[in-house]
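Yeah, one chain of the complex is gone here, protein chain that is, but the others are all in their spots.
Chains here go by letter, A and B, matching the order in which they are written, and residues are numbered from 1 within each.
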Amino acid sequence: MDAARRPDAVVIGAGPAGLGAALSAREAGLADVMLIERDFELGGILPQCIHDGFGSIVFDEVLTGPQYAQRYIDRVERSDIDIKLNTMVLDLAPDHRIVAVNSREGIIEIEPRSVILAMGCRERTRHQIMIPGYRPAGVICAGAAQRDINIVGVMPGRRVVILGSGDIGLIMARRFTLEGAEVEGVYEIMDQPGGLTRNVVQCLHDYDIPMHLSHTATFIHGRKRVEAVSVAEVDDDLKPIRETERKIPCDVLVLSVGLIPENELSKMAGVALDPVTGGPVVDERMHTSVEGIFACGNVVGVFDLVDYVTRSSEVAGRGAAEYVLEGARREPPIRVVPGRNVFFVMPQLVRRLDRDMDIYFRVERRERDVRAKVLVDGAEAYDHKARMVRPPEMLHATISPSDPAGGVGVGAVEVKVVPGDE
Amino acid sequence: MKPGCKRPLPPSAGVVVVGAGVIGCSIAREVTRYTSGVVILDKESDVACGTSKANNAEVHSGIGEDAGTLKQKLNVRGNYLYGEFVADLGIEFKRQGLLIVVTQRTLPREEAGDMSERDRDDLLRRKIPEGIIAYGENAGIHGLRVLTREEVFRTEPNVTREAVAGVFDPTYGLVSPYKLTIALAEHAVINGAQVFTNTEVTGFRVEDSRVRAVITDRGEIETPLIVNAAGVFADEVADMAGAGGFEIHARKGATLLFDREVTSEYVHSSVAEFRLPGQRKSQSKGGGAMPTAEGNLQLGPTAVEVDDKYDTSISAEEIEEIFERFYYLLPGFPKEALISAFSGLRAPTREEDFVIGASNEVEGFVNVAGIQSPGLASAPAIAEMVMGILHDLGIPRKERTDFDPRRPAPPRFYELDNRERDRLIAEDPRWGNIICRCETVSEMEVIKAIHSIVPATNMDAVKRRTRTGMGRCQGGFCGDRVASILARELGMPITGITKDGEGSPVYLGRTKGFAGGEE
Partner (left out) sequence: MNKHSFVCINCPLSCSLELSEENGEVVEVTGNECKIGARYAEEEFKDPRRMVTTTVRAKGGALPLLPVVSSAPIPKRLVREAVRVLGDVVLEAPVDEGQVVYRDILDTGVDVISSRKLEAE
């Protein structure tokens, strides 16, 4: 244990959020930025997302996950950002004190002036959705299966049942198929797919993989290794209908049933969390409830697009730099109110609207021909027409202070989705 | 050859223990105080693979047992011996106490008949708690205290507001059943015992009504003494020798397990409901809300008779039942902190008492059967009792002078302070490589588990020793990392790694790119 290092900012996690935050903090004027990553390389989850579909907003081109990551990795490696790989953060205190560990340096104590949380998210497991049955080998989350196949080079199974139709589950249906496995079907408890239509078409339709909507898994068979999974249709309360239960022989059950922001360190630091997003409550600078601690990307709430993760990280990096160089914002925060057909909104707070602010939100229910609006002090700061809005697809609005409705001092902000003719 | 069975069986042994659960290993360790010629056999890939791995970790005081049973006698004695029993094993045993709550449900109003409200209230607040204390004193359980409603909430502020009174049982403790079993097995090995996993007993050689040898799927071991501690299969093992005459049926208990981070904010001691004898759902004790030895809240267990002695599944109905029966004890506990569910099998006889004794039919054959809860608590007393029987059957009564009383436990990174962590990393950098983020387990701990005295040869065996994959992500992050370390340390391809022994491969081959072979 050497004397504690005192960098201007420590970024925890070097996935797309951490990479973007470290770069923008450095570019916004912080001289000493440290980036801590537990894996042996930079990039977070992106190196295993070998499919394309990343970057259309940030780069205006379609990239694979590794390509998207490579652009940021190259920039970080060219910079003087202090990169600590294979390093695990063990403790984070409200006063920013960090204890981390790696093989080379042992226990590392750091006392940074600001912290940016960029730990991403983890997958929900079978127990969080309570699938009854045995506990054999061959029950795996989609992201872990993706790592097995794309990074390690092993097959988690050969005859596959996929539960949940989130994008990772759909992508993995195609990936398993291309690796020579047989995908028996995708079972989704809701009456609509959880992932993007593009993925339903290109990952399932292209390979004749059936999707069974309003279905769930009711029992995992096999004492040592998965032998079959029972599935059943669900009723309106999402409860399985016993008479429809049937047993599907398979050797692996892949779960794509949701992601949970990874906030164990945030909790240690006393950061207030939003029960709806599962992540820290943040303001327009991505500043959390603990002074000097910022957060960005999936740790704040699960994004659908990496491009928006990057954008949120740039706000956080710049925010941390401003905090270190100019101090905390002292305006009392006002709440961004989720209005009609909006249940999830990030950031949750605004203190000062002095530059463009991105607001991310999700609708409660599917609706056709609507307008998504942001009202600042009662005036429309954003108004956008949409043919269709669906809960799985995150919406995004940018509000500007230059807008006549905007301004530095803000009294009230509301996000709502209203019928198109309103 | 299967991992874990590389060594050939010895031609002979002084004692052979069938079954490497907590009972078999307790007995084997006890035997090594007198003689080193002990062999422990188990058909599974590791020790503690049956009832001992899916157990609720409770070291009961004996208050829940029927007076006059062998169970209660051994439970009370076992609890008394526990401190000494686990001393120097390098595992944690905490007497953190049991809070038995008397609630409105103990005697629901509608079942109180024509009892006046005042009498019912007196019964719940005074007579029942005092009755529990008197019952305990009678059985030799000391230190029980009556708690008023206010004292109940002072002890556990988050307990149900339905509580009207309680009894605190300070001798009740918690111990990790599989860590205890592993430690006992290792301690026995340190003192000369041999453990053979993946070795199934298929019969016995009995001549002139005397045990001569045990026959396994890997060969025969000559021995004059057999201890049958085969858990749910104890009846079948006894029948193979003609030393049976009892029947074990499997009674499943399902338990839900919650995140330990959340648990410590809500509850400290275990909480059980008091049930009047007429209201017990089955022979097995009531269950409740209790932390594990490592601090995760458990709700359960259920009690369901099953035909299949391998049925460790958990049904939707059981999950529902657990919430219905036990959740009210700690209302407000966040249900979403659920991280796992498991079920295990109890191994009761039809008589519901322990069956411990030398066979009258076959000399040298000792049955230790029907061990269900409070088997974990009774283990020290069972070992003591069986040792007495083995002395009668010829094991010398004189203790060895070279018995090593200590089983060194491998350090746990998570439990060390930063100075000690630094020292270990300086010694070997692999201590600084964290493999499991939820439970903060280092690569070196995994390596040590793989090369330990009773080696871990698969994912679950590593998990039981180090907690890899036991946390909130359930192995999502560390799974392939642990598999890779196992493969490297065991010198086998990653595709040969299993979850818990033969028939449970983690991976089914390699991806296309490896069609040309591994390297």
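As a working rule, contacts are C-beta pairs under 8 Å (C-beta built on N, C-alpha and C of every residue); 3 or more make two chains touch, one makes a residue touch a chain.
Because the structure is a prediction, the values reported are computed rather than measured.
K.L.:
Just one of A:58, A:81, A:152 or A:228 touches the chain that is missing; which is it?
P.N.:
Of these options, the touching residue for the absent chain is A:152.
K.L.:
Of the residues A:82, A:354, A:380 or A:393, I need the one that contacts the missing chain.
P.N.:
Result: among the candidates, A:393 touches the missing chain.
K.L.:
Please pick, from A:51, A:159, A:215 or A:373, the residue that touches the omitted chain in the full complex.
P.N.:
Among A:51, A:159, A:215 or A:373, only A:51 touches the chain that is not shown.
K.L.:
For chain B, enumerate the residues touching the unshown chain of the complex.
P.N.:
511-516, 519
K.L.:
In the complete complex, which positions of chain A touch the hidden chain?
P.N.:
40-41, 47, 50-52, 62-67, 69-70, 73, 149-153, 178, 196-198, 200-202, 205-206, 368, 386-390, 393
FYI, only the chains that are shown with their structure count from here on.
K.L.:
With chain centres taken as the means of their Cα atoms, state the distance from chain A to chain B in Å.
P.N.:
Using C-alpha averages as centres, the distance is 39 Å.
K.L.:
What part of chain B is in contact with chain A in the complex they form?
P.N.:
261, 310, 312-316, 318-319, 336, 338-342, 418-419, 421-422, 425-426, 429-434, 437-438, 440, 459, 472-477, 479-480, 484, 494-495, 498-514
K.L.:
Please name which positions on chain A make contact with chain B in the complex.
P.N.:
Checking each residue of chain A against chain B gives 1, 38, 86, 88, 90, 99, 101-107, 122-123, 125-128, 130, 132-137, 140-141, 143-144, 147-149, 151-158, 179-180, 218-220, 223-225, 240, 251-252, 264, 267.
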